[in-house]
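One structure follows; several queries about it will come next.
All protein chains but one are shown at their positions in the complex.
In this document, chain identifiers A, B and C correspond to the written order of the chains, with residue numbering beginning at 1 in each.
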Amino acid sequence: MNITESGFSATRRLVLKGTGLVALIGLGAVPLSVSPALAAANDKYPEDAFRQKSEADAIKALYGKTAEPSDKVKMDAPEIAENGAVVPIAVTTTLSDVTSISFLVAENPNALAASYRIPQGTVPAVANRLKMAKTTNVTCIVEAGGKLYSATREVKVTVGGCGG
Amino acid sequence: MKPRFAIHLALAMFALSLVAMPLFTITARAADKIDPEADKKAFQKFFMEKFPKLKPEDFVNGPYSMNEDLHKQWEEKEQFPPYEFSLEAGKEMFSRPFKNGKSYADCFPNQGIGIRQNYPYFDEKEGKVITLELALNRCREANGEAPFSYVKDEMAALTAYMAFTSRGKPFDIKIPNDPRALEAYQKGKEYFYTRRGQLNFSCATCHVQSPGERIRAEVLAPALGILNAMPIYRSEWSGMGTTSRRFTTCNSQIRGVPLTPQDDEYRNLEYYLSYVSNGMPISGPGARP
Amino acid sequence: MASTIRVRATANGDITEVQALIQHPMDSGFVKDAKGELIPPHFIQELTFEHNGKPVFVADWGAAVSKDPYVKFAFKGGKKGDDLKISWVDNKGATDTTTAKIQ
Partner (left out) sequence: MSIVKPLLVSMLLIASPALAASEADFKAAYAAAEAANKEAGSLRNQWTTTATTLAAAKKAADSGDFETAVAQAKEAEALAKASIYQATSEKERWKDMEIR
């Protein structure tokens, strides 16, 4: 069945058109976050971290330190996303004393997608649905005992249907 | 878009038919008698044999019964399905009376609860197929209210609620012994198998020849049970879609100009597709990629 | 207007599992509308869950969280009948709050 490849119709795939467009849109005035090291612990919205482009800058802005991969961080993500607008991603961990969990999508316009503060007594596990601009790596960061652990999976994303 | 392609396509089709012509004359078909019952048996047998591992009721989950990775994503979504808001809106709209005090419940048998599996039906007075969406708009007009668009959220919300009240009930489409009903059924079947659009696909090209295969990121659903989950919340539309919206978008995807929603062709198509899925449980409203 | 927050909180043993679905467009600011103009960013930034006045879960969200966002987590110390207060605020300052009973 030869599917003629044609530019997919603009209106239908608008949600993915965002990839080409990198616009620095200020997210409203929010007081500058305290020194990065405490960024995650305090109760302020990590404004600066959400504005960073790359994953590394976002992690630095959010936690002020780097993460090391650990198999104690179990990540559940689809191999091929059903649709780039609704990608179910979940993480659980056996690490103890977890204070924060974050999700980053490497090649989204802004890498940091979501960050969760885990108070004492809350189970260190989160499931949510994220938007992904294209096939890329999704990374989960767990802050436990002041150190950062991570897990990464590639999730394939592409348009569906025969184009129109 | 390569206009050249269209010419080659036309020529290719022309050449193809020359080859097929002799073949066609050899297997000239007697004017076959319209036999919906036999069609349904053959239709269901075809899919059951093509997917032996699937239980009959699995077919109503479309692409999610075709692929393990997709099935997992669906199960996760179903914990708190995205059509939840539309379903609640539909329930609220369904009970809200019209300006004249009447409400939808007065237009439908059994107050409209648990009857979705009987739609579409053939109205012998009018000699036409009546679908749930058409009946809802007729109810509105009969009570002095403006009809809803067939492809927008209000119609999707109403049909979502009515489908929800019929969940699990098997499709129960009847074809009365009326030549006009048989003809409507036959026209629906013809539409289903007719190639259209510049891509020259028919519904069958995708949903009979290659269900379970991918068309770019999407996995194609089998035609059996394909309407059981209607209306559907599609991640791709990030919104609700009625049967009408699904038919018209399928047309434009293969570069065929869509007809007007609820035209005869679409209602007959829905009549045929629902009939051959008789016995399959209603699973609407559904979530889809 | 009915609340935009749908919550299901079920306690089994000491662990209360919470699922929430929130009605919100979550526009990222990168998408164009039919007329080709950019839809301005409009998304929930902070979502807080409180049990007995104490936050048990706080979400900081960016523009990459899906439309009608969903989140699932669990916490210890909740029991049937307790209240769970949920509130969100978005980048335009709009907010919504609801209280749910743990089942």
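The rule is simple: a contact is a pair of C-beta atoms (placed from the backbone, for glycine too) under 8 Å apart; a residue touches a chain by one contact, two chains touch by 3 or more.
Small disclaimer: the values here were computed from a predicted structure and weren't measured.
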Discussion item. Among the chains you can see, which ones touch the chain that has been omitted?
Written reply: B
Fill in: Options B:Lys77, B:Arg116 or B:Lys189, residue touching the unrepresented chain
B:Lys189
Discussion item. Given that one chain is not shown, which residue among B:Val208, B:Leu227, B:Cys250 or B:Leu273 touches it?
Written reply: B:Val208
Discussion item. For chain B, which positions touch the chain that isn't shown here?
Written reply: 1, 3, 6-7, 9-10, 13-14, 17, 20, 24, 29, 39, 42-43, 46, 189-190, 193-198, 200, 202, 204-205, 208-209, 252, 255-257, 259, 265
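Keep in mind that, in the parts below, only the chains that are shown with their structure count from here on.
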Discussion item. Could you work out how far the Cα centre of chain A sits from that of chain B, in whole Å?
Written reply: 37
Discussion item. Roughly how far is chain A from chain C, centre to centre by C-alpha average, rounded to an integer in Å?
Written reply: 17
Fill in: Multi-chain contact sites of chain A, meaning residues that touch two or more partners
15, 85-86, 90, 127
Fill in: chain C residues counted as touching two or more neighbouring chains
67, 70, 72
Discussion item. Taking the touch rule as given, give the residues of chain B at its contact with chain A in the complex, in rising order.
Written reply: 1-2, 5, 69-70, 72-74, 76-77, 82, 198-199, 201, 205-206, 209-210, 215-218, 235-236, 238, 249, 252-255, 289
Worksheet item: Tell me, which parts of chain C touch chain A in their complex?
Response: 15, 26, 28-34, 38, 40-41, 45-46, 54-67, 69-77, 91-92
Worksheet item: Where on chain A is chain C touching in the complex?
Response: 11, 14-15, 17-18, 21, 23, 25, 27-28, 43, 45-46, 50, 85-87, 90, 105, 108-110, 112-119, 121-123, 125-132
